[in-house]
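Only one protein chain is missing from this complex, and each of the others stays in its spot.
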Amino acid sequence: MVWTQRCVAVVGSAVCTEEIAKCAYDVGYELARRKAIIICGGRGGVMAAAAHGARDGGGTSVGILPGRDRNDAAPHLSVALPTGLGDARNAVIACAADAVIAIGGGFGTLSEVALALKKEKPVVGLLFSFREIAGVYQAKTPQEAVDIALRSIVRSTL
Amino acid sequence: MVWTQRCVAVVGSAVCTEEIAKCAYDVGYELARRKAIIICGGRGGVMAAAAHGARDGGGTSVGILPGRDRNDAAPHLSVALPTGLGDARNAVIACAADAVIAIGGGFGTLSEVALALKKEKPVVGLLFSFREIAGVYQAKTPQEAVDIALRSIVRSTL
Amino acid sequence: MVWTQRCVAVVGSAVCTEEIAKCAYDVGYELARRKAIIICGGRGGVMAAAAHGARDGGGTSVGILPGRDRNDAAPHLSVALPTGLGDARNAVIACAADAVIAIGGGFGTLSEVALALKKEKPVVGLLFSFREIAGVYQAKTPQEAVDIALRSIVRSTL
Partner (left out) sequence: MVWTQRCVAVVGSAVCTEEIAKCAYDVGYELARRKAIIICGGRGGVMAAAAHGARDGGGTSVGILPGRDRNDAAPHLSVALPTGLGDARNAVIACAADAVIAIGGGFGTLSEVALALKKEKPVVGLLFSFREIAGVYQAKTPQEAVDIALRSIVRSTL
């Protein structure tokens, strides 16, 4: 079967500024409105904000947690999946996503971006902390980030 | 936050008899009807049948795939997550579930049951191939399997 | 390249009786004497005893740990590898081994045995707790366990 649903990972730090959180919320909201499934790391900060936006946009978000306890999950997720994998869950996120939107971000985020680029998946940065990494599209707004991500998925499966 | 949603894994072989598939469908349907999220391995046989039942019951099912290709996923899943982890995804399934229902099953299924028992999660067998394993509740019908699984989750969080 | 070195996993519980530990030591010693690399979970009980035997037999043992801290490793290992994978490291052990010797054992051990059998690798039980599992060779002594394991590897690559 050719799977038609698009999954977009929203990645970023578990602790972030209000500006970054607002961006993540808007990205989650816009992805949901455009019927993409949101994948994230399931914790706080960017992840929680993206799940919150997805919920308000009427969409589905899946949190892929590093630990073993579902009670560590962000409250607005549709599905919380504790994996027990630790940082190896970052590779799962990069594998499960069709495209990645990185907002702000620390070294964990950078690992997810690197793994997505290795798999030749589209990666879009929004206030992305590592702008010098070649191959990351830089977006100026949440809407543009979602636009580029969804358009790139279409392109990459043509 | 205390997470109130219940996730039940339905595990079994990728190739199975019609009788086993019918059981898996009914288990998926009944879990969906009772508002539990269905987790499975995302492939054929028991996994595909459980996802099909979940879809018809109006519920949500998540497939956690061993490979990297979303197109290998069963068609009725709500969300398909390719992990690229190979058999290590079995440990993710056991970690993400609050309870496990094992239907028929080969050695992969046995590994998921063993990992769930190691984590002291309730495991229910239905036509389970390894009935000699102590600690697995044996159910006679799909409804009974779901009953025991959901009741055991409640018990284990009191 | 065809890799000629044989890797045998010795699996069992982190807490065990003296009799089981003695068996694990003897298995590790005999594997080392016969130039096989010993793989184990790197913790106490059967794992520590196998590493101890391997050390005394002049061999190499590798511990694949579930956690992140090398200081949790058994003292006689040649190499300790903290993975941070939790129970998913059991799948790594089953993947990295050419054959598995299971001594005593709880549900974690059962998961490793099941994953090895799924991959059609030879599995030998010694005082194995789950004797009812079809496909596990039952050995009566550590020497016989090592004999069967090494002979089966040879057979399975012919």
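Chains: A, B and C, in written order; residue numbering restarts at 1 for each.
Here, a residue touches a chain if its C-beta (ideal position, glycine included) is under 8 Å from a C-beta of that chain, and two chains touch if they have at least 3 such contacts.
Just so you know, these numbers come straight off a predicted model, no measurement behind them.
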Which of C:49, C:80 or C:126 contacts the chain that the document leaves out: C:80
Full-complex contact with the absent chain, from C:7, C:24, C:103 or C:123: C:7
Residues of chain B (touch criterion as defined above) contacting the omitted chain: 68, 83-88
Residue ranges of chain A at the interface with the undisplayed chain: 85-88, 90-92, 94-95, 106-108, 110-111, 114-115, 117-119, 130, 132-133, 135
Touching residues (missing chain, whole complex) on chain C: 1-3, 5, 7, 37, 39, 60, 62, 64, 68, 70-71, 73, 75, 78-85, 91-92, 95-96, 98, 119
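We take it that only the chains that are shown with their structure count from here on.
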Separation of mean Cα positions, chain C and chain A [Å, integer]: 39
Shared-contact residues (touching 2 or more other chains) in chain A: 68, 83-85
